[in-house]
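Could you have a look at this structure, given as structure tokens, before my questions?
Only one protein chain is missing from this complex, and each of the others stays in its spot.
Letters A and B mark the chains in the order given here, with residues in each chain numbered from 1 onward.
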Amino acid sequence: MTSPLWEVFVRSRRGLSHTHVGSLRAPDAHMALRNARDVYTRRQEGTSIWVVPSSQIVASSPQEKDSFFDPAGDKPYRHPTFYDVPEGLTHL
Amino acid sequence: MDRPAPPAQPELEREFSERIAADERIEPRDWMPDGYRATLVRQIAQHAHSEIVGMQPEGNWITRAPSLRRKAILVAKVQDEAGHGLYLYSAAETLGADRSRLLDLLHEGRQKYSTIFNYPATSWADVAAIGWLVDGAAIMNQVPLTRCSYGPYARAMTRVCKEESFHQRQGFEAMSVLAKGTSAQRRMAQDALDRWWWPALMMFGPPDGQSPNSAQSMAWGIKRFSNDELRQRFVDATVPQAEHLGLQIPDPQLHRDGEHYRTGEIDWTEFQEVMRGNGPCNRQRLAARVRAHEDGAWVREAAAAYAEKHPAAA
Partner (left out) sequence: MTVSPLPEVDAPADLDVSAYALRLGDDALVLAQQLCTWAARAPELEQDVALLNLALDLLGQARSLLSYAGSREGRDRSEDDLAFLRDEPGFVNALLMEVDGGDFARTMARQLYASAHAVLLWSSLHESADEQLAGIAGKAVKEAAYHLDHARSWVVRLGDGTAESARRMQVGLDELWPYTFELFEIDPLISRLTARGVVADPALLEPRWRSIVSDVVGEATLRLPESTWRPTGGRSGRHTEGFGYLLAEMQHLHRSHPGASW
């Protein structure tokens, strides 16, 4: 008998986003949240927890890496460092 | 949407090797050689099993801890071990293994755990010695694993190492109190060192010449240092600590050699015997593990049945 797998995300303090910290097994969402609290925040690591059934995560495939991520590589004009700023001017 | 056809095998192997060579991490959905996957599952599972079986020798002392402060420390430590087992099973699951299947393999004696936990913890000083020596050796082994080529294992080990830093320290502290205590406490401390020293050295595994899987694991970036290198580091770190405690390392041949300490020969026949299941506690540890699992079956079944009846339970 294996409980479903859950992915755990913890917000370490207010102002930061939830970060993936690991996974655990739990029979339902209620227990998953409590198990996550006991397992992943014993040392005050969190102020908020998300649990998500691992089966519900939709992930990009490593095979799609080239088509997904390479096209972003040749568009340096999206970054401010692409542009010349005349010496001495600020607020640009 | 049409997905691009998967690249051919040689190309995948080349990509994998390039990643390893560039010291990049391998992540769960990446292609990896079957051997790499199998080696990792076996190693991570064995590591996880060691954490949960390792709860027993110390867990047995929680109810007898000699002060409330020591009791709280020990509870926190044994609890961490359960947590670490859990992080590690999770890491193994990213490789397609299933925790309950891995537990079955442990319970059937088909996967191993660290032989160190087949030695008995017969006095309170053993709890101290386990923290100081066994966790000390474990940390030596584990710190390099935080740079292991497999991402989830490396991340689990980062968490484990961060949490375990107090384990060795509390053991050393407990040991120093004993070493500075009454004559009975000092005898207890020396006796524990006498019994745990050699098994701790054996935790690093067979000598490099006789460690068949090491070369491949090194090439794959799973292992970063050889067994003998790590063992030597442990000896160099621990001998001065024993001297500080005023305790005698049970090795008449131990001597200084420049920056290093050299130990006498390790008796590997004992290690082999314990590996084969003939340690003082092999049967007892496994039986306790199996009993806990079987006794808990009705609870797990109940939780699953409840979840089925109440699909929206939150």
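Rule of thumb we're sticking to: a residue touches a chain if its C-beta (ideal position, glycine included) is under 8 Å from a C-beta of that chain, and two chains touch if they have at least 3 such contacts.
This one's a predicted model, so the numbers in the text were calculated from it and none came from an experiment.
Considering the complete complex, the chain that is not shown touches A, B.
Of the options B:Gly109, B:Pro240 or B:Gly296, the residue whose C-beta touches the omitted chain is B:Gly296.
Contact with the chain that does not appear here is found for just one residue of B:Gly35, B:Pro66 or B:Pro240, B:Pro66. Across B:Val41, B:Met55 or B:Val274, the single residue that touches the chain missing here is B:Met55. Within the complete assembly, residues 3, 24-27, 30-31, 34-35, 38-39, 42 of subunit A touch the chain that is not shown. Where subunit B meets the chain that is not shown, the touching residues are 52, 55-56, 59, 62-73, 75-76, 78-79, 82-83, 85-86, 89, 124, 166, 174, 177, 181-182, 184-185, 288, 291-292, 295-306, 309-310.
Assume only the chains that are shown with their structure count from here on.
Our note on geometry: subunit A versus subunit B, Cα centroid distance of 29 Å, whole angstroms. If you check the complex, the residues on subunit A that touch subunit B are 1-3, 5, 21-25, 27-31, 33, 39, 42-43, 59, 61-64, 66-67. On subunit B, the positions that touch subunit A within their shared complex are 3-4, 6-7, 27, 29-31, 79-80, 83, 86-87, 90, 93-94, 98-100, 155-156, 159, 163, 297, 300-301, 303-304, 306-307, 310, 313-314.
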